[in-house]
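Missing here is one protein chain; the remaining ones are kept as they sit in the complex.
Take a look at chain A:
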């Protein structure tokens, strides 16, 4: 049902790696390490500033794919994959966008399931790619029925 979105790309959206959000995020995953939070430790580190945890891009706005509307409930998060060229640094701007990589369907014990693979990209203000984030979302038959598709 999402096959025709394959290859679709969103617009780019500017995000800032905000200090307060990094602190709150690090605390929420039980990892309030000084490299994320303590300004002096950040300044004296090889990064010259604090950095963000690897799963932090979760909070970024990476744009919208026109017409791609996922149900708000009943989705299963199957896989998640990050690739980094360097850590995200507090205070910097990151430009993010989304690409639909793949969609396919399989019949399993729970009926027909859809697998949607979406990749998000983040580059710095020099246009250098800093990270990619790939997520596979599973759309179950129950959800498809509820959506009447």
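As a working rule, a residue touches a chain if its C-beta (ideal position, glycine included) is under 8 Å from a C-beta of that chain, and two chains touch if they have at least 3 such contacts; residues count from 1.
Rule of thumb we're sticking to: contacts and distances are computed from a predicted model.
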Listed names "Phosphate ABC transporter ATP-binding protein", "PqqD family protein", "NitT/TauT family transport system permease protein" or "Dehydratase", matching UniProt entry of the absent chain: "Dehydratase"
Residue, one of A:51, A:113 or A:139, that touches the chain absent here: A:51
Absent-chain contact - pick from A:3, A:31, A:66 or A:93: A:31
Interface residues of chain A (partner: the chain not displayed): 21, 24-25, 27-31, 33, 35-36, 45-47, 51, 53-55, 58-59, 72-74, 76-87, 142
